[in-house]
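The complex is shown incomplete by one protein chain, all other protein chains being positioned as in the whole.
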Amino acid sequence: MSRISVYTKFFLIVFANGLLFFTLPDPLVLAITLYFCSFQFVDGRIERGWHWVCITAVFAVGTYLAYLTPDNLIGHYVLFFFVGLGKLLPVVVVGAYISGTTKVSELICTLRRLHVPQWIVIPLSVLFRFFPTIRNDYRQIRMAMKFRGIATTTGDMFRHPVRTMEFIYVPLLNNATNVATDLASASLTRGLTDPGPKTSLIQVRFTLLDASMCLMGLILMGGALYVVM
Amino acid sequence: MLSCDQVTFTYEEAGRPSIREVNARADRGTLLVVTGKSGCGKTTLSRIINGLVPELYEGRLEGHCLLEGEETTSQPIHLLSRRVGSVFQNPKTQFFTTDVRSELAFPLENMGVDREGIRERLDQVSELFGIGHLLDRSMFALSGGEKQTVAIASSCMADPDLLLLDEPSSNLDVEAIEALRAILDKLKGLGMTMVVIEHRLYYLDGLADDFLILQDGRVVDHLTPSAMRNLDRERREGMGVRALRLDESSKTATPEEEGGPGLDASRSGQEALLRIRNLTYSYRKGEEKALQVDDLTLSSRDITGVIGHNGAGKSTFANLLTGLLKPDHDQTRFTLDGKPQTAKERLADSYMVFQDVNYQLFCETVGKEILLGARRKDLFDEVASRLDLEHLLKRHPNTLSGGEKQRVAIAAAILSGKRLVVLDEPTSGLDLLHMNQVTEMIRYMRSLGVMVVVISHDQEFLEQTCQRFITFREGRPVRDSPELGDLLQAL
Partner (left out) sequence: MNSLKAKDLINIGIYSALYFVCMALATFLTGFVTGLILPGFSSLFVPGIVALVAGPVYMLLTDRVPRFGAITIMGLLMGLFFLVSGHFALSFIPYVACGFLADVLQTIVGKARSNGLRYLSYLIFAFGSTGPVMPLWFMKNAYVASLTRKGKSQAYIDGVFAHISGPTLIVCVSVTIVGALLGAWTGTMIVNRHFARTPAEA
C-alpha cells in the first residue's frame, strides 16, 4: 500500500494542473517538479524517483539552453519541444506517480468515503478489474488468428483493416459479454446490491506524513502565488 | 435446511420449461450432488436456490424452493446472499476485485460490517482455507486452483447456511481438484450444508450424502452413495453421468475404436514423424530455462497425451511445437519426416484448439467458420456429418452450446489441413457424452493422418484417448510411457 493517501494525491493533481494556467520563473517550476518527484522516494520507489529526476533535469537544461537556439526551423522545433512538452512535465510526473502507486482498492475505498454514488463506483471497479482480461484475450485472439493464417503479421493487419477489426472484435466482445454475465452473478451473490451503507476493510488515513508533504506543497504553492501576484 | 418442492421454471422467451417438477432436499450438514448431462437443468436449479432467478434471469416459476422455510426467490438477493454462498465454474470470471484481500472482504463490505469485524473474519477464514500467504497477491497472479479456493473462501466470509457450488472442478487440474476435495471435506466437518452441481464425480466420493440425477429437466433418479457406486455402467452412461470412481472408468475405453489401426494406415498412407532435438527455451535471456527437450519423436500413429503440474512446461512445449514461440538458439532442430522446419513453417503446419474455444470463433455462420483458412475444403461434407454439424451450418457460432462450439473449433482444425493439431484441455467442463465425442473426433483426426497432441488433466479422458503419455516436470520430459497409471502419481 502506498504510504501517501489518495487525498494527498488529489491535492497533487489540482496543484500540477493549476500550474498549467500560470507562467512561473524556471527555478520555481524546477523546485515544484522535483517536489512531485520526491513522492516516488517517499513511497520507496528509489529507482523510479531517479528516473523522473533525470527527465526533469534534461528538460530544465533543455529549456535553459533553448533560449540560445538559433532563429531557424530547427531552433524553433527544439524550443517548442522543450518549452511546450516541459510545460506538461509536472502533470506527467504526478500522473506517473499516482498510477504507479495507487491500488485499485485504495481508490475505490476513498471514493466510497467521499460518498461517490454506486453508479460510478461499480463501473469503475469493473473497469480496473477488466484491463488484464483484455490483454490476455487479445493475446489469445492473435494466436488463434495465426493458426487460421489470417493477419499473421502486423503488416497484414493494416492491409485489411476492417476485416482485422472484425476478427479481433468478435471474440473480444463475445468474451466481454460472457464475463459481464459471470461478474454479475458473482457480485450479486456477494451482496453488491445491498442498499445499506458500505464499509471498507482498508483504511485510507490522512497521516502526519501526508500532512507534512502537503504543507511543503502549500509552501511552494504560496511561493508561486506570490510571484504571480 | 433446503427443500425444493415441485419446482418448474421456464425462462422468459423460452418455449418450454428448463426444469420440471423437481423435488430436492438437503439436510443440515449434508452434501447433495446434482448431476446429469449438459443442458439437463442443473444450473437452472442452482439459480433458483441462490436467487439469480429472478434477479438476473427472469421467467415463470412454479412450485417452492425453501431455505429454512423461507422462499428463496421472493427475498431480495442481497439478503439471500448472506445465507447462500455461491461458487461458479470459471475461476477467471468470478472475482470482482483485483487483489485477494479485497476479494475476501467484498461480501462483508457490501453488508456494512465494520472494519474490525471484517478483519477478524478474514483471519479466521484465511486460516481455515490456508490462504494466508496469498492475501497480498493480485487475483490475476493466482493459479486456477488458487482462484477457486479464494472464491470459496470469499463466499464463506458471510458465514452462510448453505454453500452452492456450480461445477467448481470443471476448470481445475487434478491437484487442484484434490485441494478442492480437502476444502469441501473440511467444510463438511464444520457442519456446512452444501449443494454441488457437477459432471465430474470422483472427487466427491466419500463426501456426498445424496445424488440427484437430472435428465431433460426432470429428476430421474435419487441415489445414496452406495447405490451410486454400484450403479451399473450402462445405466450410468445412459444418464450421461461420469464415473464415481476413476478405476472403474479406466478398465475399458468406452467408445469402441472403429476400424482399428489397419484403417489408419490405409487412410493416411504412412506414419508421419516429428523429431525434436536440442530444444531449449527461456522466457528472458539468461533466465532459467523454461523448457529443455533433448531428443523426442512424435508419431502420427499415437495420440500423445502431455501431462504435468501447473507450470511444468506443457504450454511452453505446445507453443514451441506449433511455432508460436521460437527456441533460444539455432542448434534446435525440428524435423518433420526428415525435413527440417523453421518456426514459421511449423506455424503454417500446425493448429491449436484452445481450452476456451470462444477465442477462435470469428465468423457469422458455422459454415463460414469451418471454411475460414481451410486447405482441405474437400473434406467439408464428411467432417460436417462426422461431427454432427450439418444442422448447424447456418447458425451463428455465438448461439451454440459449449459442446457444439467445441465441435466447430475441432472441425476448423481438421479442415485447416494442418499436419499437427494440439488440443489444450479439451474436456474441461464437459459431461460424459461430450467427452466421448471429443475422443471420437480425435480418433477421426488420427485416421486422417493428423498428428494429435493432447494436453490434459482428465484421467478418464486420457485413458480412453491416448496411446502414449509424456510427463513434463520442471520444463523437461521425465516420463514417456504407453501406460498412464494413476495420474496423480504419474505427475
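We just call them A and B in the order they show up, numbering each chain from 1.
The criterion applied here is as follows: a residue touches a chain if its C-beta (ideal position, glycine included) is under 8 Å from a C-beta of that chain, and two chains touch if they have at least 3 such contacts.
Note that the structure is predicted; figures quoted are calculated from it, not measured.
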Chain not shown: contacting residue from A:Leu183, A:Leu201 or A:Ala224: A:Leu183
Of A:Ile46, A:Val61 or A:Ile120, the residue in touch with the unshown chain: A:Ile120
Touching the absent chain when the full complex is considered, from A:Arg3, A:Arg45 or A:Lys87: A:Lys87
Sites on subunit B contacted by the missing partner chain, in the whole complex: 11, 13-15, 18, 44, 56-57, 364, 396, 398-399
For subunit A, residues in touch with the removed chain: 9, 13-14, 17, 20-21, 23, 63, 66-67, 76, 79-81, 83-88, 91-96, 98-99, 102, 107, 117-120, 122-131, 134, 162, 165-166, 169-170, 172-174, 176-177, 179-181, 183-184, 187-188, 192-193
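The rule we apply is simple: only the chains that are shown with their structure count from here on.
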Subunit B to subunit A touching residues, read off their complex: 50-52, 55-56, 76-78, 81-82, 84-86, 88, 90, 92-99, 101-102, 105-115, 118-119, 122, 140, 151, 154-155, 158, 322, 324, 347-348, 350-352, 354, 356, 358-363, 372-373, 398, 412, 416, 418
Subunit B partner contacts - residues on subunit A that touch it in the complex: 103-105, 125-126, 128-129, 132-133, 137, 140-141, 143-150, 152, 166-167, 170-171, 174-175, 178-179, 181-203
